[in-house]
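Written below as structure tokens is the structure these notes are about.
We show some of the complex, not the whole, and keep each chain where it was.
Labels for the chains are A, B and C, by order of writing; each one numbers its residues from 1.
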Amino acid sequence: PAPATSAESGGEKKTFVVGYSQSNNAEPYRAQLNLQLQHFMKQYQDIELLPIADARQSSATQVSQVQNFITQKVDALIVSPTEPAPLTAAVQQACDAKIPVIILDRTVNTDCYTAFIGGDNVLIGRKAGEEAVKLLPDGGNIVELRGILSNQPQIDRDKGFREAIAANPKIKIIADREAKWLKEQATPIMQQWLAQHPDIDLVYGHNDPMALGAYLAAKAAGKAEQIRFLGIDGLAIPDGGIRAVQLGQLSATFIYPTGAKEAAETVNKILHGQQVEKEQVLGTTQVTKDNAADLYKQFDLSGQN
Amino acid sequence: MTLDTAPPGGLRRTLSALGAAQAYIGLVLVLAVGIATKGEMFLNETNLTNAIGAFASRGILAVGVTLVILTGGIDLSVGSLLGIASMTAAMMLSKHSLEPWQIVPICMVVGAFFGFLNGAGTTWLRIQSFVMTLAMLSVVRGLDRQVSDNVSVGTQITGPDGQLTPQAEAFQLFGTPGHNLFGRVYYPVLAFIVVCVVFHLILTKTRFGRHVYAVGGNPTAARLSGVNVTAVTIAVFTLSGLLAGFAGPIDAAYSASADPQAGQSYELDAIAAAVIGGASLAGGKGTIAGTFVGALILTLLDNVLGLNAVSDNWQLVIKGLIVVVAVVLQRPDLFTFFRGGSRS
Amino acid sequence: MTTVLAMRAIGKSFPGVRALDGVSLSVGEGEVVALLGENGAGKSTLMNILAGVFKDYEGEIEIGGEPARIHSPKDARRHGIAMIHQELNLVPELSIADNIFLGRERVLLDRKDMETRTAGLLRGLGLDLSPRTLVKQCKIAERQLIEVAKALSQNVRVLVMDEPTSALADAEVHRLYQVIRDLTGRGVAVIYISHRLEELEEIADRVVVLRDGRYVGERTSVDRDDLIQLMVGRPLGELFPRKNGGSDGPELLRVERLSVPGEAGSGRTALREVSLSVRSGEIVGVAGLMGAGRSELLETIFGAYRPSGGGMSLDGRPYRPRSPRQAIARGVALVAEDRKGQSLVLGNTIGFNAGLPSLKRFLRLGVIDRRRENAAVEQQVRELRVKAPGTRFTVGNLSGGNQQKVVLAKWLLTAPSLILMDEPTRGIDVGAKAEIHALMSELAAAGKAVLVASSELPELLAMCDRILVLCEGRITAEFPRGRATQEAILEAAMARQQVTTT
């Protein structure tokens, strides 16, 4: 067949196709990540991001999504695993198929990937713990709302937090329960805690929705003023943690970086044969009343796209 | 020749009253455990209101699902319908600043519309309701996530002055904890009770109610008696959707936001409430009173276990066991059923 | 006499079956027309069309001289047509009153009115039941009368009764006649389907005969042989072939002081110290009024209920069946009273149903030998002359009588030594009835023992070597062949709390 006689001569301009498998779009944090990734990927003219594949919390679904992307022969693959182990073999398959893989946010148990980009949940937990120590100089009672117990971020956020509050032995975690990352689950749990413990000083939520669900319950009981609330995520959306800090509902939240920008950069470098750093651990920013407005502006993507 | 083997009137009445009381034994059991372990902390008004309020939107779904179950069908889509209704409510509030009293009917229409499609699919296309409503669950959840862009939409809308808008202020009365009608009545609880009373009356006092039971109890007989089986079936699915739509704003107000995942797996809770309350999935058998009791059992059980600080894992175990015990205890034939000799 | 109803050139096809073809029928004011025909002749189908059960059919219907378009039960009701269907069509979980007014309630129920009117209707039919009683608590015969009450509660011009008496005993049947006469007196046209020719003699003004979905003629007088000839297209042998029964075979079943508790909830009668025996080669009948405990006696012998006292022996060995399974294993079979509820998996095929209790026979290395099974089923079904396109036909789509034959086939395939039969000829046409009677005789002749409960006294009188009478769960009389008369049996059947022996 005759060579293509298109306008751009030489066929030099190749478009790279990138696939991304997200563990669950319906979590606001991840929706935000998707939005940001699409935004930053657009900056690169020669890269096309396929519609994001949503595993809807199912590892099996996610494995087949990765396999589908291999079948489609994408040029690079980004994965935010639901869990480390299940995706390991699939990532290995991609690796065997010579597809560069960028792991976002949660790890896998193989080092056959090109780059890992993610937050440090132990660090975030520790920062939250340090803030708690600051907020409760004379000690106090903390209740902890946990994410899904088997999720690694939950484990790490708990671990870091407990390490940090050990600094003040008068600070005690008097109750903790699983609220599955959901606002709606946190409210009734907090209502029960308020009935059981008249002396709660601080609520530590493993994410902002849970902290805010507890806030609703405390506000209803007229105790919102005497209790402090800490969350994690710090999303720049109207319903997110930054706004809640601005409104004084949360004392602070900690930005769990999406890594979208870094992922886009990394993909671009890989596709153009440049070197990338294999482990890119992102820091966190504490959101306070003072920096909230700026941070919101910085991360707000609603006007763009 | 006929009734003479029955026990004399007085005794018979006592027995049948006992039979009815029997249905509440599961609930009494849960209440007893609550009072025994936590006394006033459990039994006070705030705690009970909180506990029932947390389940109210699912309770309302359960009423709709009961109607469907009575006709011998099932409705798995109610959780999704509640989800899209709560999203509709939050968007109407945040994007269009509609008044709460405008929002509720809109949500009900949205729910009823999808419910109607469920009914149309099961009757005109003759798809088993399990498949039809499972497909609807998927479709509606997809639409919900699409319109919301997967981002939760808050209902605490502030005006330029930083204060809640009047609409958002009023919307809180639908169930944001701490906001009561007339300073005393928690709307979700009230709404749940009113829905139960209304549908109890519909089922027991109206022609439509009889037809619902007839369609579930013996569809052929119903048809031959001139009951419009198709219309009744479509109606119950539509009502179930309508109630899910009605529950949407309550759910949104409760969380002060509409989450794209809102209502996920609520259908199981709703069906469980109906079935624990004595509804038979074979159709024709069940009552709203039973569903109400079933809902109370589920939510108070959660509450009691929570107040007793039972660990999350054991909560799951104990909850399963207590549901079994409650269901066995409230069998009307409990006293006779170990004696055997009855037809299987 | 003015014509109330005229059906013209009615035709109806089902997948693979031409059920009706060009049938016409007219009925005048106050007239009782009987429809007669073999099982599967199309009687129910014709009447179902009239009652609006089917949307599609060929032909025309006129009511009171006006063309009537009847395509739904509602249409039928609007034209004043009411039908008592062959199979009971009540909602078990609803009360009698709710059932009677189903489909005709006011938007807001008027319970008081419904219950008062129901009480009146029930009284008129001699039923002493509260209108609030749930139908599931009523016995079959009671349910059948409730269906009658339901039909009567409407303002009818045409009343169709499809085997209304199949579950009724004599006393109730006579009350029903009275009701029919009241109606015809008021000008109502009645169409009456029954396989009991003696009933037609009494009640019908005219008999219309269908055969294979076609009209074959009609008579104004009931001449038995003539009608049978018309129905089956050939003369029939003797109706009751058993001439000189009696058996001196060994005792096969012995029941001694058997007691079973009753059950208020389901209206089950208690059995009180029932003793009886059946020899092989013998046919023993059980008579009684409805609710006397006949069905319960047979079902208990079959292991369906746990007795509270007494004992049984079978073939000289102790017999204590704890389930029907064990009874079947000992060579006992029960042709149950309610074929729809107790005997058939309606949604499955003839072959499935017929083979069910005897699968063991066809096992080879744990696997069912389909070919042997099929061959056996086909042969049995053919011998009983079941009218069906094949053994893979769905049982639920068979005519009532043919369903009953499938039940018989199913039990014959188990090669039982004791056959318990509960109303074995219910809903069976005369021809088939004669065949079943012949079959009973054959079975007895082959050394089997037959214990048969029936509400048709002539059948019992003609077929049985001995007749036992039950009343309120007790045996109140026993008659040897020849000594029994209808009067004596009825007297014993009503002999409450006292025992007579002849």
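Here, contacts are C-beta pairs under 8 Å (C-beta built on N, C-alpha and C of every residue); 3 or more make two chains touch, one makes a residue touch a chain.
Keep in mind the model is a prediction, meaning the values are calculated, not measured.
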Given that each chain type is shown once, what formula states how many of each the whole complex contains? A x1, B x2, C x1
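The working rule: only the chains that are shown with their structure count from here on.
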From subunit A, count the fewest steps through touching chains until subunit B is reached. 1
Closest chain to the protein CA centroid? B
Quick check: how many Å separate the C-alpha centres of subunit A and subunit C? 72
Multi-partner residues of subunit B (at least 2 other chains): none
In the complex with subunit B, residue positions of subunit A that touch it: 25-28, 30-32, 34-35, 149, 175, 177-178, 182-184, 187-189, 191-192, 195-196, 209, 212-213, 216-217, 219-222, 237-239
Complex contacts: residues of subunit B adjacent to subunit C: 1-3, 5-7, 205-211, 213-214, 217-218, 220-228, 284-285, 333, 340-343
What part of subunit C is in contact with subunit B in the complex they form? 51, 53, 72-74, 77, 83, 85, 89-94, 98, 102-109, 127-130, 142, 150, 260-266, 269-270, 289, 291, 304-306, 308
